[in-house]
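A single protein chain has been omitted from the complex, and every remaining protein chain is retained in its original position.
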C-alpha cells in the first residue's frame, strides 16, 4: 500500500525525520510518501500557525489522492484540517494525535502527554475532548521546547524532555507517555527504555493504523459528515478548488 | 468607533446585506467596514470550505488592524479562525455565533438554532460545546437551504425557514430562535413578529457586544493563549506572514 | 432607556457605589434607578442570606415594572432570584455574574474569578455551571474579605484582593479577572492597570448588555419557562402577591 | 425521635395528607410535626412561587429547632431552601426529591419521574443534576395536573397520572417511578400495584432516611458549606433574623 | 427482617467485625446473616481479586435467597457483582459504597473518601461516577494500608488513617468522611469524635437502607435491566447455574 504522510510544518528536516521513523516501522509492502506543503509556516505552535497550515496541507491531500495513495496521515500533533481532509479524500485520513491516544489507551490505564510550547496546551486538551480521551489522560505537560529545536536535539534539551516525562509519571500518575509533537518521533525508543513505561509516537502509531484499515478494507464513510464538499466557486489564490455542480 | 466586519464567504451580495443590518443597528458614532476576503469560497457549508476561508479571512483581520479599527467581527456562523484572529489582533474579535448565544441566553431559558445545510449541524454543536451553551440549547435544526439561496430569498424558502422555527418552538421547546447563518440577518425582525418569540441574529448581536467592549475599554488579553504568534518563517503564498524575531 | 438596578444587599453604601459605577459607564440616554430592598440582610454571604434576600428583591422588580423601566439588573454576584424575576417581569432581567462571564469570555481564553468569603465558592461554581462557563474559568478564588469591608476599602484589603488576582493569573492561568462581588465595582480600573489583564466588573457589564438588548428590541420570551406565574393565593406577609385567575 | 415535616405550600389539605402518609410509615417511636408556613403561596409551581416559599419555609425550620426536633424534612419536590435550611439547623435536613432519587436508585437501573406542570420540568432536571442522578433517570414527564387538583383527586385525574407513568415505563424505559409532588403521596401504593414496578413517594422515603440518620447518630457537618450563617443585621420584615456577632 | 450480609473477602476476621457493626446498629427485629464465600481471595485489592470474588459472591446471594432473606448487602467497598446480584435476587441488593455515598450526601456538601491501597483509587472513582456522586466528592485518598492490616489495627496504622482523613478535611475541603473499606467499620465512631465531622461507614449505612426499603415494601424492579437472567447452559464448575427455559 501507499501512504501519504503529510507534515504541515514546512520545515524539511522534520519531514525527513518523520519519513525515517515511518519507513523503519512500515510493513514490507508499505510505501511512504513523506511531504511537507510548499506553502505555510516552518513550524506550528499556535492557532494562527495552524490555521494557515491547514489550508496549505489540503493541497497535499489532493495530490496524494491524485497519486492514488491508500491512506493519508496528518503528521502534526494538532491533527489540523482533519475533517476537511476527510471530506476531500476518498481514502482514510488519520491524525497522529488521535492515533497515539488510541494505542496509548490499549497499554495503560492513564497516559500523559508531553508536548512543546505552553501555549499549545489548549490544543492538546481540545484534541483529548474531541476524541473522548480526557478521562484517560493524566495530564498534558509542556516543555517549552520550540518545534525547530527538536531538529538537532542536544543532550540538555533531551534531558528537559525526559524530566517532564518523569514528572508526568511521578506526579500525575501517567503509566505511558504520548509524545506531543511529530518532531519527537525519533526519541520514543530511547525515552521508553529510560523511563520504563510505553512511550507512544503518533507517527508510527498512525502508520500501523493506516495499514490496519487498508488490510481490513475500511475507508472513510462518504455518507454523512465526510461526504464530498458541494461544488462551488472559489476565488483568488484558492480558485483551483472551484468545482462546478 | 470603527468595526471591521469580515464576512469570510466571498459572495458580495451577502456582505452587502450584512453591512446593511449592522449599519441599521449601530450607534451614531460607530463606523462599519464590511468586507469579504479576496480569496476563498463563495459560501461556507462544510469543514473544507471553512478551512480554506479561515486562512483567507486572517488577511482581512490584518488589514483591519492596519486601518486602526477598534473591534473585529467574524460574520459567519461557524466563527471560523476565531482563535487565530485573536492572536494576531490587538483589538477584540467577536464571532457571530458566540454573540448570538450570549444574547439568546439572556432572554430565554432554552433557545433553538435554525441553520442552513444538514451537514453543518456538527459545526453548530461544536460551537455550543466550545462556548458552553449546550444545556441552554433546545436543539439545532437544518433547513437545507443553501447559503447562496438566502441572497434573494423567495416566499417558499422563507416559509421553509419559518416552518423549521415553528418546529423548534413546538417540538423542541425553544423559547427563542438563533438564526444560524449571517445571510439570514435581514429576516430576524419579520420572523420575530410572526413567531412571537425573540429571534436573534448574530451579526447585530456582535455589533452591540463590540460597542459594549469598546465603551468598557476591554480588549483581548495578550497574556496567555491569545498572545501574538511567535516570529517565524512562512513560505510560498503565505510568506508575507513571516516575521523575524 | 431606564434601568432598574437592584442591589439585594440592604447596605446603602454599597448601593451608592454601584449606582456611581453604572452612571459613569451608561450611555447619555440611559437613566439608572439604583435601589436596595426595604427588607433583608445587610450583606449576602451564604445560602441563608441569599434565600431571604431573594424574596425581598422581587418586590423591587415589581416596583421597577410599575415604574416602566426597560430592563432590570440584579446587582449581587450570586444572581439571586433571577428565574423568579424573569417570570414576573415583562422586561429583560440580567444578573451581574452572568454578564461578567459573557464579556470575560470575549476577551480571554480562560478567566479567573476572585470573590469574597470562602463559603461563597460553591455559589460561584454553581453559577459557572448554570451558565456553561466552567471550562472557560481557570478557577474561583476567595479573599475572605467580608462584603461590608469593601465599603471603605483600605490599602491592606486592596492589596489582599490584588494578591489573590495575581495568584489567579500566575498559578491558575487566568488571562482576565472577573470580580466576584458588586461591592468591588469601583476597583476594576485600578486593578486592570496594575495587573495588566482585563478586569471585568459585572455591574457595568450588565449595564452594557441591558443597553444592547434594548437597542436590539429583545426582551424575555414569555412563552415557556419565563411565562408569568399562574394566578393563586398567597398568605400572610406575601398576600399582596395574590393574583386571581 | 421527632421529625419536623415542613410543607412549604400553604395549602392545609396537602399538609394533612402528607402528615398521614408519614405517620403510617414512621416507626413507633417517631413523632411527626407536620406544618405549613403562615406565609407564602398556596401551591408551588414556578420559580417565583418557590422563591417566596423558600423564605417563609425557613421560619418553620427555626421553629422546629426551637422545639428540639431531631430532623427536618422539606416536603416539596423542588427541595426549596435546602442549603439555607442546612445552614441554620443543627439537625439534618432532607429534601423529598433527593430522598426519592436515592431509594429509587437502589431498586432500579433507571427510574422515571412523573410530576405536575410542564413548567416545573426544568426544576426536576436541575435537582437530578444537583444530586447527580441524571444518568439514572429515564426522563421526567409532566401531567399538567395542578398541585391543588391533587387534593381531592378524581378518577380521571388519577388515570391521567397513571397513563403518564405507563408511558414512562413503556417509552422511556423507566423501571421504577418517582412521584414528583408531595401531594401524590397517598397514591404511591395503588399506582405500584397497578403498574407492577416500584413507585417511590419522597415523603415516606425522607421519613425513613431521617430515622436512619438519627439511629446512626449522623447530622449535618457544620464545618464548611453548612456552617451557621455569619451574624449580621436584617431589616424590615426579616429583622428577627438579625444576629449580633 | 433478615439481612444477608455478604463479605466477598474470604477473611473470617473481617466478616466477624462487620457482623458486629451491623448487629450493634440493627433494629430489634432485624436478624443479620454475616457470611463470606467459601471460594475466592482473602482480600480484594485490585481488579483481578474483584473479578474472582464477584463470581464466588453470587453463590452466597443465591443461598440467601433460598434462606428467605429480605435484603442483601455486598460488604466490600467496590460493590462487586452488584448488577449480577440484582438480576438473580428477588429481594433488594445494596452495595456499601453506594449506601455510604447516599448518607454522606445528606449531611455534607462535599465528602471525602479515605480508602486502602493506591491502586484501588480508580475503583472508587468509577463508583462515584456510576452512582453520580463525583461532584459531591472532594477527593479520594489512599492510605496504602492493606485490607488485612485492618484486622488487628495498631495505633500507628490508626493514626495513619486519621492523618489522611485530616488531610481530606483541611486540603480537599471534605466536610464528612466516607470510609473506603468494610474493614474500617469499627473505627467510624472514634474517628468521628476525633475529627469532629461525620464519618460514614458503608456497612451500617447499608443496614439502615435495607431496613428502610423493607419497611417501605420496596424491592428491585424485575422489569428491565434487573430481570432474571435467561435460562441457559453453564459448564464446568459453574454448571449448577444452568437453568432450563
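Think of it as A, B, C, D and E in the order they're written, each chain with its own count starting at 1.
Keep this in mind: a residue touches a chain if its C-beta (ideal position, glycine included) is under 8 Å from a C-beta of that chain, and two chains touch if they have at least 3 such contacts.
Keep in mind the model is a prediction, meaning the values are calculated, not measured.
Seen in the complete assembly, the chain not on display touches A, E.
Only one of A:2, A:126, A:208 or A:233 touches the chain withheld from this view, namely A:208.
Of the options E:56, E:94, E:182 or E:197, the residue whose C-beta touches the omitted chain is E:56.
Of E:119, E:135 or E:163, it is E:119 that touches the chain left out of the display.
Interface note: of E:6, E:81 or E:177, the residue touching the hidden chain in the full complex is E:81. Contacts to the hidden chain, counted on chain A, fall at residues 25, 27, 83, 92, 94, 98, 102-103, 105-110, 131-136, 169, 173, 175-176, 196-198, 200, 204-205, 208-209, 211-213, 215-216, 218-221, 223-226. Mapped onto chain E, the interface with the missing chain covers residues 10, 37-43, 45-52, 54-56, 58, 81, 83-84, 86-88, 119, 122, 146, 224-225, 227, 229-230, 232-238, 241.
The working rule: only the chains that are shown with their structure count from here on.
Annotation of chain B and chain C: not jointly contacted by any chain, touch as defined at the top.
Without chain D, the contact network of the other chains breaks into the groups A, B, C | E. One inter-chain figure worth recording: chain A and chain E are separated by 45 Å, centre to centre, where each centre is the mean of the chain's CA atoms. Shared interface positions of chain C, i.e. residues touching 2 or more other chains, are given as 83, 109, 122, 224-225. Interchain contacts link the chains end to end along an open line, per the touch definition above.
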